[in-house]
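Other chains dropped; remaining ones untouched in position.
Note that the chains are named A, B and C in the order they appear, and that numbering of residues resets to 1 at the start of each chain.
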Amino acid sequence: MKRTFCLAFDCPDKVGIVTRVSGAFSTHGGWIEEASHHSDEESQRFFSRIVVRADSLPFDYDVLERKLTPLAEELQMNWRLVDSQHKKRVVLMCSKGSHCMTDLLDRWKSGDISCDIACVISNHEDLRGLVEWYGIPFHVVHIDKDDKAKGFAQTEALIDEYRADCIVLARYMQILPQNLCEKYRHKVINIHHSFLPSFIGAKPYHQASRRGVKLIGATCHYVTEDLDEGPIIDQDVVRVSHQQNVDDLVRLGKDVEKTVLARGLRNHLEDRVLVYGNKTVVF
Amino acid sequence: MKRTFCLAFDCPDKVGIVTRVSGAFSTHGGWIEEASHHSDEESQRFFSRIVVRADSLPFDYDVLERKLTPLAEELQMNWRLVDSQHKKRVVLMCSKGSHCMTDLLDRWKSGDISCDIACVISNHEDLRGLVEWYGIPFHVVHIDKDDKAKGFAQTEALIDEYRADCIVLARYMQILPQNLCEKYRHKVINIHHSFLPSFIGAKPYHQASRRGVKLIGATCHYVTEDLDEGPIIDQDVVRVSHQQNVDDLVRLGKDVEKTVLARGLRNHLEDRVLVYGNKTVVF
Amino acid sequence: MKRTFCLAFDCPDKVGIVTRVSGAFSTHGGWIEEASHHSDEESQRFFSRIVVRADSLPFDYDVLERKLTPLAEELQMNWRLVDSQHKKRVVLMCSKGSHCMTDLLDRWKSGDISCDIACVISNHEDLRGLVEWYGIPFHVVHIDKDDKAKGFAQTEALIDEYRADCIVLARYMQILPQNLCEKYRHKVINIHHSFLPSFIGAKPYHQASRRGVKLIGATCHYVTEDLDEGPIIDQDVVRVSHQQNVDDLVRLGKDVEKTVLARGLRNHLEDRVLVYGNKTVVF
């Protein structure tokens, strides 16, 4: 993979943004590999993601960032410039279920998702062997249901220590405290095992079975202080019928959960996801 | 199409039901074309649908019904025996939108769904030309928002007059009164333009757009006194992204609505749908 | 709908294309509503589609076209500039089956696809009533299997007379002669009732049934001199099982056919489809 710089931004919409921004690259011979733009009528904001080959520019990341700053300020951009050489550091959190974790670790090992996995934090011992086989540190932090604050303080300390760029709740069955959600705003990714906004909260497959739906789903979203209400990154569904009982829904749902989580995470890692309000643009 | 008799029933589950019921046909040489069974663990009920060729039996519908009655009583069946020669009489109800109506009328004319369309009732004139081109009576019944009872009394009178076996709300934008729902229990089919239970009620595509979902859907269900809460017959979804505004969702949703409604109606007309509680078995 | 100009082009890839082209609009205050770009690594070509609001420019179509010409030549563009006020003139061709035709006519009447339908040409009388109800001229041109040239000469004369911008084979069961394919290169859209390249040629559902596939599909593609080999615009599938016989496949396939054809046609009409070699970019 060639080294690239990725500029992702949103700003108030106006005439000439693309010309100005793409010009900031092409003036210096920058070879744009990928460019996506979106004008949102309702919010009157402009969203963009531009990927440029590092070796096509006569200077490095720092200089590029400096050169883009005045333009970014003029256009009132909410922006980030990402160097593909700087892999994001991901902390994975899990409970007892192995399907998402196994899937993510294999994708990581085979290079299908590009990141560093800093460590795994779980409230159970169950997945230690699997995680350590991949050479990744595994930490058990017990969450005492009568004193959750203590466990979450420890969790936060670990996340900070590992300098996480991104936290993935890979079927971690605890609700993160509000301060953690705010500290890592739009950096905590959860997989909810329903097609949101249907079946918010606990035991969504049981809810789905009771309602008699004909499709079940999973939703990958950023975690916010409102449970299962954060910006949605991706969703998918699978067909079910009267033949499937709750256990079958749980089993079939796993396939959707792991696929949707991996897809959402990949898009996040490649800076394809831009959040505005409670919605996302996914380029 | 060969003439068939279709037995659809549910009853308390116990040993030997299939043997007894299939035996009631095979004893007389009855050729079973299709047979589906389902045991629901939770409710401990048994569901079945058996289709037998009329010409393989040495007697007609009435005799078969009489022969099955003692067994049905013994097994405490909730049952119906349907003669394929008796086409169901369907009353379609619509508003201004043409997509579901056009689709259903074409399927009916080309023989893809087998029923008689008794008439169309609408609260608007818009679709008269289309409907009458197909040779179907078209009645406009105005629903006055300050006196709905009058319009619905007229509606009910029409439905009765046309001896409807089934009423299809093909994007009819009014809520049927409770007494009509009860009178035609499990015979009124609606298409709701969302993936229920998400986005119940008005303007679901606007709700979907605000929530930023990545799939939109439609749900075909039996109408009950609780709006959008009746037993679901079928559902489907289509992928959307930030590129689609509300108008696009409305347009894309139409394809799902008409397909899901047609599929649900077809299953109903073929007596493939058995209702229990708020759920369905669809054979 | 606001009036827009749409520039669609491909050209050899190089640094600065987006800057130059978007600059050609923004210099004059042009408000870009939608912009999509794609670099194809293999062919080293650049593809782009830019939609600009007409009322944001201080001049009209002709002046814009003149102003873009030197840049287009310099960049060696294969380009078109389309005025949304100039609706494309579409000639529909059909045989006896009504599902695609009914679907397209309803979409056209309700404004979901934006074009003029110049006329319908068929080799059978069956759909005359339907088509004429929509106020569209209907021509029957018999194709004699021992002298196809005569029928196709008449077909070509009609297409020319109606000044077609686009020809849609909506389950027209004849193979167009090579000269017509060439004359209307990338302007004739066909729906093939299989998931190409599987089941090329006649009776694809019979082929699918014999092979025992678990999904059947439909393919919307540009017609070229090689039967069912032209550039694919869109495809979709539907799940089937042993329970469906060939008649069921035919019936289920219709839903996919009409949806995929409508989607493909809409993309064509909005100039979202750019062809290169035997492939398409669909923005």
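The definition used in the following text is that a residue touches a chain if its C-beta (ideal position, glycine included) is under 8 Å from a C-beta of that chain, and two chains touch if they have at least 3 such contacts.
Owing to the predicted nature of the structure, the values given are computational and were not obtained by experimental measurement.
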Problem set entry | Homo-oligomer size of the whole complex, from 3 visible chains | 4
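Rule of thumb we're sticking to: only the chains that are shown with their structure count from here on.
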For this session: Specify, for the interface formed by the sequence copies chain B and chain C, whether it is same or different in terms of residue numbers shared by both sides, with half as the dividing line.
Result: same
Exercise. By how many degrees does chain A turn when fitted onto chain B using C-alpha atoms, rounded in steps of 5?
Worked result: 180
For this session: Determine the centre-to-centre distance between chain B and chain C, using the mean Cα coordinates as centres, and give it in whole Å.
Result: 36
Problem set entry | Cα-centroid distance, chain A relative to chain B, in whole angstrom | 41
Seminar exercise, completed: Among chain A residues, those touching two or more other chains are none
Exercise. What residues on chain C touch chain A, complex-wise?
Worked result: 15-16, 18-19, 22-23, 25-27, 29-37, 39, 56, 239
For this session: Would you tell me which residues of chain B are touching chain A in their complex?
Result: 38, 40-42, 47, 195-199, 211-215, 217, 231-237, 241-243, 245, 278-282
Problem set entry | Complex interface listing, chain C residues touching chain B | 97-99, 102-103, 106, 109-110, 112, 129-130, 133, 251, 254-255, 259, 262
